[in-house]
Structure formats: C-alpha cells, structure tokens
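Missing here: one protein chain of the complex. Every other protein chain is in place.
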Amino acid sequence: MEANLFTSMLFATVVAGTPLVIVALGLLVSEKSGVLNLGAEGMMAMGAVAAFAVTHETGSPWLGVLAGMGAGMVMAFLFGILVLSLMANQVASGLALSIFGVGLSAFVGKPFESVALAAVPPIRLPFLADIPVIGPALYNQQALVYFSWALMWAVVWFLYRSRAGLVLRAVGEAPGSAHSIGYPVIRIRYLATLFGGAMAGIGGAFLSVFYTPLWVEGMVAGRGWIALALVVFATWRPLRVIVGAYLFGGVMIAQLFVQGSGMEIDMPSQVLSSLPYWATIVVLVIISRNAATIRLNAPVSLGQPYRADT
Amino acid sequence: MTNPTPQAPSAPPDGPPRLVLRGIRKVYPSVVANDGIDLTVRPGEIHAVLGENGAGKSTLMKIIYGVTRQTEGEIEWEGKAVEVDSPAHARSLGIGMVFQHFSLFETLNVTQNVALALPGKPDLKALAKQIEEVSQRYGLPVDPRRMVHALSVGERQRVEIIRCLLQSPRLLIMDEPTSVLTPQAVRKLFETLRQLAAEGCSILYISHKLDEIQELCHTATVLRGGKVTGSCIPSQETPASMARLMIGKDLPVCEHGASTSGGETRLRLAGLSHASDDPFGTDLRDIHLDVHAGEIVGIAGVSGNGQQELLYAISGEAPLAEKFPVQICGIEAGRMTPDQRRTAGMGFVPEERLGRGAVPRMSLAENALLTAHTGAGLLKSGLIDFAAMEKFSAECIAAYNVKCGGPGAEAKSLSGGNLQKYIMGREIMQSPKVLVVAQPTWGVDVGAAAFIRQALIELRDRGTAILVISEELDELFEISDRIAVIANGRLSPSKPAAETNVEEIGVWMSGMWPGAEAAQEVSHAA
Partner (left out) sequence: MLLKLEARPEPSQLMAYLSPLLAVALTLIGGLLVFSALGTDPLEGFKVFFLNPVKDTYGVSELLLKATPLMLCAVGLAVGFRANVWNIGAEGQYVMGAVAASGMALYFIDSESAMLLPAMVLAGAVGGALWAAIPALLRTRFNANEILTSLMLVYIAQLAVSWLAHGPWKDPDGFNFPQSKMFADSALLPMLIEGTRLNFAFVIALGLLAAGYVFMQRSFLGFQMRVAGQADAAARYAGFSATRTIWIGMLAGGATAGIAGMAEVSGPMGQLTEHVSNNYGFAAIIVAFIGRLNPVGIFFGSLLMALLYLGGEQAQQYLNLPSSISKVFQGMLLFFLLGADVFIHYRLRLKGGK
C-alpha cells in the first residue's frame, strides 16, 4: 500500500511536471539567445486549444501535438516580429502575447468546451517498466514524457556541445560582438524564439490532449508563468529545469492527493490549490536573494532589443 | 605616450597595392560619416588613419571589415573589385580586425571565443594548442583555458589579436589599440605589429595619438568631418603639422599656472576598502588620499583596475558600511547617499555621459534637474519650478558654449563634447567645494577637450578641490598638480606632476610603485 501510493504519486508528479519541463526548456533556449518571452502563457493556451481542436477533428493526438506546436510557433513569430523586427519592448510585448493568446484561445475554444477526448494510452517500456516501485511510475508513461527527457539531453548537448549552441549563447551574451564578427543576430534570435514557441505549444498540447484531456477556458492556469519562473530558478541550466519542474509537479499533485485521500485536514481546497503559486514565489525569492548568482548566470542581453547599424 | 627615442619607421614599402578604396561614401540618416574617401595600402605597410572622434575613422574600418556597407564607392582587394558583405567574408579574404571595444564574450573561455570567429567547426583542443603557438611566436602571452571575464583589458586585446592572427591575415585593422595599455605595453604591441609588417602583413592603424603614429606608421591618411584632408609620411611631419591636418587649426593649449597649494583638505579617503558588487569587478583595498582646496589631483591607471568602484564609493552610488573612509569637507560621508554628498559640497561628472550623467531621451532642461534640483533651487514645495529650470539650463548652455537646440533639446541629440560641456557646466554652476570627474575628455573633440580642461583649471583657481580619474596620461600631465595611480584596486602614493614623468607612472600602472606589496598580483594591469 505504501509503495503503491508512492508509485502513483511519482507517476502523477512526473505527469504534472512534464508540461513545465517542455515549456521551460523552450523558454530557456530563447532566453539564452537574449529574448525574454513573457508570452509563454498565451503560447501554451493557443497550443492547448489548437491541439485539442485538431485531435477532436482528426482523432489523432499526434496531429494534435503538431498543431499545438504550430500554434505556439505562430504566436512566437508574432512576438518575434514585434520585438526582433520592430524592436518593441520585450516585457510589454510578452504581456500582450499572453493576454492575446489567452483571449484568443478562449474565443476559438468555445465550441470545444463541452467535448471530451479519448484518453491516449501510455507507452510501456519493456523491462524498465518492470522495475519495482519506480518502473510503473517512470516507464509506463505518455510518449511526451519520454520526449521531455530526450529534449532535456538534446538541449544540454545543443547548448554546451554544439557549435550552434555556442553561437546562440554568444548572441545572448553580447549581440553587438556577435554581429561584429559576422553572426546574424536577429535571425538566430528568431530561431530561438520559434523554438520556445514550439515547445510552449507542445506543452499546451500535453495539457489539453493527454493530461486532462479536456478544453476549458483558462486551463493553462499560470503554468506558462511558472515555467518562466522555473528558468530563473534553474539559473538558466537545463538539468535544474527538470528538477524544478518535478518539484512543482510534486506540489501540484500533493494537494490533489491530500484532497482525494480523505485525510481529515481542516483546510479549504483553495488553500491547497494556491500552493503551487506560493511555491513559485518562495522559490523565486530564494534564488533571487543572491543577486550575484542571477547576474553570473542570466544571459547578459536578456530582454534588451538589438539593432545592427547597417 | 612615446618611446623616448622613437625609431623612425623605414620608408613605406613598394609593390602592388593590397587594398584600394575609391570614393567611399557612407550616409546615415542624420550624418554623412564618410565622404569620398580614397586610400591605398600596400603589403607590409603600416598605414595610419588619423582623425578626431567623429571624423569617420571607425565607420570606414567597419566598411572594410564588412560590418556595414558603404553607400557609394568601391573597394579593391589585391587587384580585384570586391563587395565585402560580412565580417566572415572579410576574414575569408584575409582581413582581420581588432575592435576598440572588444568583440569578446565574457562567459566563454579564450578558446571558445577564438573558435567563434573561425570558419567551420574547429577542434577545440587543437585550437588551444594553436593559440599557444601563436601567442608564443608573437609575444602575446595568454592562457587559452581562461574565461574572458577573468582577463585584464590588455589580455583581452591579445585574445582579439591572436584571433585575427590565427587566420593569417594579409590586412590587420587596429582600432585605437593603445587606449587600454600602459606605455610599456604599447611598446610591446608595436614590436608585435612591426614583426607582422615585416612578414608582409598590411596594417591599418587607427588612432588620434600623433606621437604613436610618428613612431610606428609608414604612411598616414588624415580624416576630418568624414573627408580626407591629407596624406603624409608621419616621420617627415611634426605633431603640430599633423594636428593642423587633423583639426584644421593649431592644437589648443591649456593655460596652466601653478596651483595655490596649501588649501584645506576637502576630500579625504581614509583607508577606503570596498568589495565590488559586480562579480567581475575589482575590490578596493585600503585607499588613502587627500585632495586640497585649489589643486587638481589626477588618478591614472589602466581601465578596469578599480576606477569605477572608486568613483561609486566616492559619489555614494555604492555606499559604504562605515562612515569614516570618505570625508567631504570634514564630514564623514561614507554612508551618505549621492544626494546627501552633493549637499555636503561635492559634485560629480561620471564617465558615462549618456545614460548616467544625463538621461538620453530627456531635454537638457530636465537633465539640469537631475543633480541641480536643490543646489540651484529648481523646486517649489515638491513641484518642479519649470521657469527656473529653463533659466538655469539656458544659462548653462550659454556659459559653457554648448552647441544645441536650446534647453528643450534632447540630451541624446548632442555630440559627446557638447553634452560633456553641459554636464560639466551643470556641476560647476552649483559651486561645488569638491569636484570629482571621470574621463573628462574621453571621446570628446579636441576643441571641447581644451575647453573642458581649461574650465577645470579655472575652477581650481577659484579654490575648488578637484579629483580627475582618467586613462589618458597626457591629459593628466597637462592638468594635474599631483598624480597617483590605481592598480588592482590599490592606490599608489601621489607625486607632484612636475616631479614625475610618463615612464615612471607607466611602471606604477602595472602595480609596481615603491612600497607596493612585493608579491602583489597585478592581474588587471599590463
């Protein structure tokens, strides 16, 4: 019984953490290039609704994921036009993207509010899933969970082992220098921004097609913002993103388990539901307290517009 | 900053030209940066491009290196017309450039920095080895494994040079390379450049320092206002004749009487130590200095040796934990805010004019409010007295000969020299008892620089205590009564300017003054 409870909590934690892993890794890559996209919430919302609609119409969750990714990229492209081509303020533009995305998803998602999707069966990895206790929790999961792990290694490899990653980091640190030795700063930032959008879209798709699977207005419920906070929490390091994401997944799940366990805890459900948000605040405070840590790790040009004089 | 016995460069080499520019013109929306520029460089030639700030030197070099494109004109490289459309293209042609503000990435190590500028995907281990080889061959010691943020300014420059040399360039562009070096390091750099030239590499050497050009360069092209005003062989000219080509008139000289020494102590630094807030910054260690009424004390040093930290500690931008280490007119001010220190009688002129000394997108009148709000009585019960503000600003513009569109002009629209005159005027008009000035004439044209130096001397003669922190040794010798040196966060004893010379101060700039701790590391010097 004890082991069973642990297994199911671990399972649920990983599921809850997965969209955060995917979205935060995407944001991390775009932030490494110097682009701060506060529109994650909006991109996720659009990804979620697009994925849901396509899955509902075609019956294929994979087409749905593709659609979600595409929707996220379209949103990121809009953001890119504003901040990269038109040099608009990144903070304001990110807010605009969030407001727009959440509004638009509510609008286009209206017809899908009352429909449900068939649950997508998990993929059981042979042998690994037979490991006692953790096997069923970790290796009998949705495909996107495995994807998120692969994504993390891919991002690590890309940023720290590949030349393209080196160039991306260089652009994020000193765009002027990168330009003066001949790198196309804006193009590189566009690509990084689109990657961030694609991942946010997939994260949204995971929520609406695999996790719930339902579409409800406002269902992203701040996860885009939490993912942004996670990147700070991880001090822009991919491995820490996954740790942080599962930590949050754990917080989100713990309250559900407490509420569902019938434990006699005299606490309103709203207090428990607010825990992930409090946790975000606490985590931000802890990590930001040391200003030097942030300064040493944050991409130097983060949030600053760049224009080459030609 | 010259070698006492300049070895005159041999005659310019002959041979088919390596680079020819014809009628280069570059138009920006508000200014014509280059206008009909012709220039020819031959193999093995060290060719100076001489001109004031804003003469169009940097723009011209960026065009050659493919960072920007010319509006008109043609470039001929080794006999063929070329369109240099990117720095990568320039490098593939055999052109390398060392930027004045380095194009390095602080959080990457030396090898990674070099790799970024090389084509293809170099093997980092092999590259580190190559870096060591080149650095040995040309006497440019640098450790390929170190992170760039841990390097001194001089080392960074070496990384930039090595990065170019690894591609065996046939033309090397050096943009104001000596502004960050001690006199001794300048000499070493010149040796490297001569060696390169002897091997057949052409060098375009951009500078506004006449003595350096005379010492190093075979030929010179002089620019003024975006146009070529002359070509010459520097060894056959005098500094005065080149200056006339450069600024169109004789070099202005400051009138500098002896100081009326013996005034009271106005600024005292009594064992000032402060850890930098910046993880890449320099910690200040036990700094002692007195500045008296009626004297100018100059602080020399290679940039990045604690100048900024010292300024912020004096101005109050980085308040201290203790009161006593900074004393203004006898008041222990270590914990005061900049505002309080201003009330105590101190004025500051920061190095960064736009963005610190003035708000770029605010008018000059509003910028007066920045520091003169109380000192010049520009407020009325918490509200801004707009009339007084305009009046103060207009007076400052008139008194300090600021060329601008009036008090309503945006700070951003002024040239460096005019903005500096305005900021200087704003501080002086509040009659400070102590004035602290950083890099008073950095990036300022010769006329404005002379005006500013003269204003400082006149202020001294009226009894103000003045502390000048500058990286330009010539300037410090021109205006200071006493000179001290900052190196690696420590301050040397001061010496009367008349009793020392560039050589000695140059040695001190690498941290080696009498009585300095024997084993003191001098990571930020040289």
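Which chain is which? They are A and B, in the order written, and residues in each are numbered from 1.
We take it that a contact is a pair of C-beta atoms (placed from the backbone, for glycine too) under 8 Å apart; a residue touches a chain by one contact, two chains touch by 3 or more.
Only a predicted model underlies this, so the values are computations on that prediction, with no experimental measurement involved.
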Shown chains touched by the chain that is not drawn here: A, B
From B:115, B:326, B:369 or B:509, residue that would touch the chain that is not displayed: B:369
Candidate in contact with the missing chain, chosen from A:221, A:256 or A:296: A:221
Given A:4, A:162, A:274 or A:304, the one touching the chain that is not displayed: A:274
Subunit B, residues in touch with the chain not shown (by the definition above): 28-30, 69, 315-317, 337-342, 348, 350, 352, 355-362, 366, 369-371, 373, 379, 382-384, 410, 413
Residue ranges of subunit A at the interface with the undisplayed chain: 38, 42, 78, 81-82, 85-89, 91-93, 95-97, 99-104, 106-107, 110, 217, 221-222, 225-226, 228-229, 232, 268, 270-271, 273-274, 277-278, 280-281, 284-285, 288-289, 291, 294, 307
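The rule we apply is simple: only the chains that are shown with their structure count from here on.
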Residues of subunit A that touch subunit B when the two form their complex: 163, 166-167, 169-170, 173-174, 176-183, 291-292, 295-296, 300, 309-310
Footprint of subunit A on subunit B - complex, ascending: 28, 65-69, 86-91, 99, 102-108, 112, 115-117, 121, 277-279
